[in-house]
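Since the structure comes first, as structure tokens, the remarks are kept for the end.
For this depiction, one protein chain was excluded, whereas all remaining protein chains were kept in their positions.
Letters A and B mark the chains as written, and numbering starts fresh at 1 in each.
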Amino acid sequence: MSISEPAIKELFTASPLTQKKLTAQKWVKVGLALVTLAILIPLLLVLGYLLVKAWPALSWDFLTDIPRRGMRAGGLWPALIGTLYIVVFSLAAAAPVGVMAGIYLNEFARDTWLTRIINLAVVNLAGVPSIVHALFGMGAFVLFAGLGKSILAASLTLAIMTLPVIIVATKEALASVPMSFREACWNMGASRWQTIRTIVLPNSVSGILTGLILEVCRAAGETAPIMFTGAVFYKAIAPGDLFPYAPSDQCMALSYHLHTISTQVPGVPEEMLYGTAVVLVGFVLAFNSVAIIARMRIRARKKW
Amino acid sequence: MLSERTIVALIYLCGISAIIFVFGIFYFIFREGAPFLRDVFDFDSFFLSANWFPTSETNKRYGILALIAGTGSVTILAMLLAVPFGLGSAVFISEFCGPRLKEWLKVLIELLAAIPSVVWGFIGLMVMNPLIVELTGAPIGLNTLNAGIVVGLMSVPIIVSIAEDAIRAVPDTYREAAEALGATRWQVVYKVLLPAAKNGLLAAVLLGVGRAVGETMAVLMATGHSVNIPFDGEFPFFHVLDSVRTLTATIAAELGEAPRLMAEADGTYPEEAHHYQSLFVIGMVLFAITFVINLAADLIVKGVRKKR
Partner (left out) sequence: MGEANGTKIDISGLSVRYGPKRVLRDVSFAINRNEIFAIIGPANSGKTTLLKAINRTVEFIPEARVSGNIRIDGEETFAMRDVYELRRRIGMVFPLPVGLPLSVYDNVAYAPRMSGLRDKVTLDEIIEDCLRKAALWDEVKDRLDTLGTMLSGGQQQRLTIARALSHDPEILCLDEFSIAIDPVTTMRIEDVLIELKERITIILVTNLVQQARRLGDRTCFLNEGEVVQVDRTDVIFSDDPGNKLTHDYVNGIFG
């Protein structure tokens, strides 16, 4: 006796109970997708809006010219170059300490309460409000260390604030090197540092570089820590000058500049306001994307 | 070249540097604010009074209750937005998403996190402001609602990131066991994964709260500190259309004006110096709040005993 077609169909169709479950699930999936998009879509719209409003102001001159007519015309040059200085100095201070701290945590630290406290401290450094970092910078660098309000003080403040980014990225980069490599070296009589220097570090460089790029992004975007430690409302320099500041000088900075022209200076043309915001956000997102792409490529072309 | 011993010593030193810096932060803030604590501070009038009049000619008062309320209301509003969206996105990305879409979404969330806070403040000032005025008829759009939405959006990435890690960390055996019993994806999530990950999810929310409490620039700009809105210290702070002052924004707004005066010959400070010092004391309060939050999140995730 052969089985009829409709009967086969009935065998493989979900029972009513299962169907109800599956439909409920479908709704949930759609709902969660909408929730996710509800965050991202408005964001993309807002960024697009910023770009559109900024468009008339965006030009090469906007980047290389100095502010004129009390910030109501001209460009961003002193702020751009100031941010560059601050970022470079903060990277120079944070990178060695951060990388070595990351090496300590992944290669030397044992599973003790001290290690746990260190990790807690790293999380806290990252979680302390930016204005508290500013207060610390004032107390420690501007006043106690006698640096005064300066690029140096601002960079050091930022360096401590962005240290966790480098530490975490270094830790992850080192952890991705298999333990078996280290053991192979130890068996040949290499010391911990020799092993790190010859095998572990060279194979973690890309991951560490990613961390450094991310540090640059964070440092460039921060305002509060530099507001009271070195950033200034206005500094007269020549347009296109690549070395206008000394480390002990105060400087203009892009993030602080955005804040002042949108809150302290009346009458700034709209496109300049949006233009400044777009330049800042554009720079940060572009650099961040470089880091993300670099990370993806590292994962893809693993040597082992 | 440095000897190996020196290098390893340097490495150890950098290893504990984070601890040194955290202590350093507290120490230097304390140093600047100490005279206030010694001369003026009184628990009731600092923490329990809403009268913040540090620049008054005749009657200086340093009550931060209203500021605490301001921080609280912005944070609560921000969390009302960020927690459901953040957790929902985390569940979607973790369990209901194909691998390619997952990659893209995670990238977008990371870029969302990268937006500088001053830009968020700018968005609050220029974009949300007119929107709120239009939609609610309020006279000015720089208020708790504005700051709450902006800070909420800013807090989403950290909640998504930690929550997604927590959900992903639940062993596959849980999922497989539930599916073998005939549960659908959603039932697996709802009945098995979320309860299993609840510590991590709680930590995610806590860290989101920490982020919201600590936010400075966006709140400063979105609550209109730049415009001289006189603060009237009114209590029903859940009027989201009212302007608000938070702990962070107050420091940022007033530090520039408050002069740092030296002590007199007898070691006491002139009255005007107390304002500057009080801002550092507020800094200590903020430090303590975020420290407790981070400690709590760590304990929740890792337990009190030594990690195995």
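Here is the rule we use: contacts are C-beta pairs under 8 Å (C-beta built on N, C-alpha and C of every residue); 3 or more make two chains touch, one makes a residue touch a chain.
From a predicted model like this one, the values you see are computed outputs, not experimental measurements.
Colleague: Which chains here touch the chain that is missing from view?
Modeller: Visible chains that the missing one touches: A.
Colleague: For the chain left out of this view, which of A:Thr18, A:Ser59 or A:Ser191 touches it?
Modeller: A:Ser191
Colleague: Which candidate, A:Val88, A:Leu143, A:Ile199 or A:Ile298, sits in contact with the chain we can't see?
Modeller: Missing-chain contact among the listed residues: A:Ile199.
Colleague: For the chain left off this view, which of A:Glu183, A:Asp241 or A:Glu270 is in contact with it?
Modeller: Hidden-chain contact among the options goes to A:Glu183.
Colleague: Would you write out the residues of subunit A that touch the absent chain, in ascending order?
Modeller: Against the missing chain, subunit A presents residues 110-111, 180-181, 183-191, 194, 198-199, 203, 303-304.
Definition applied: only the chains that are shown with their structure count from here on.
Colleague: Taking each chain's centre as its mean C-alpha position, how far apart are subunit A and subunit B in Å?
Modeller: For subunit A versus subunit B, the centre distance works out to 17 Å.
Colleague: Okay, in this complex, where on subunit A does subunit B touch?
Modeller: By the definition above, subunit A touches subunit B via 21-22, 24-25, 28-29, 31-33, 35-36, 38-40, 43, 46, 49-50, 96-98, 100-101, 103-105, 108-109, 111-114, 116-125, 127-136, 138-140, 143-144, 160, 163-164, 167, 191-194, 217, 220-224, 227-228, 255-256, 258-259, 262-264, 273-274, 277, 280-281, 284-285, 288-289, 292.
Colleague: Give every residue of subunit B touching subunit A within the complex, in rising order.
Modeller: 4, 7-8, 10-19, 21-22, 24-25, 28-29, 31-32, 84-85, 88-89, 91-93, 96, 105, 107-112, 114-119, 121-123, 125-127, 153, 156, 184-187, 207, 210-211, 213-217, 221, 225-226, 248, 251-252, 255-256, 260, 279-280, 283, 286-287, 290-291, 293-295, 297-298, 302, 306-307
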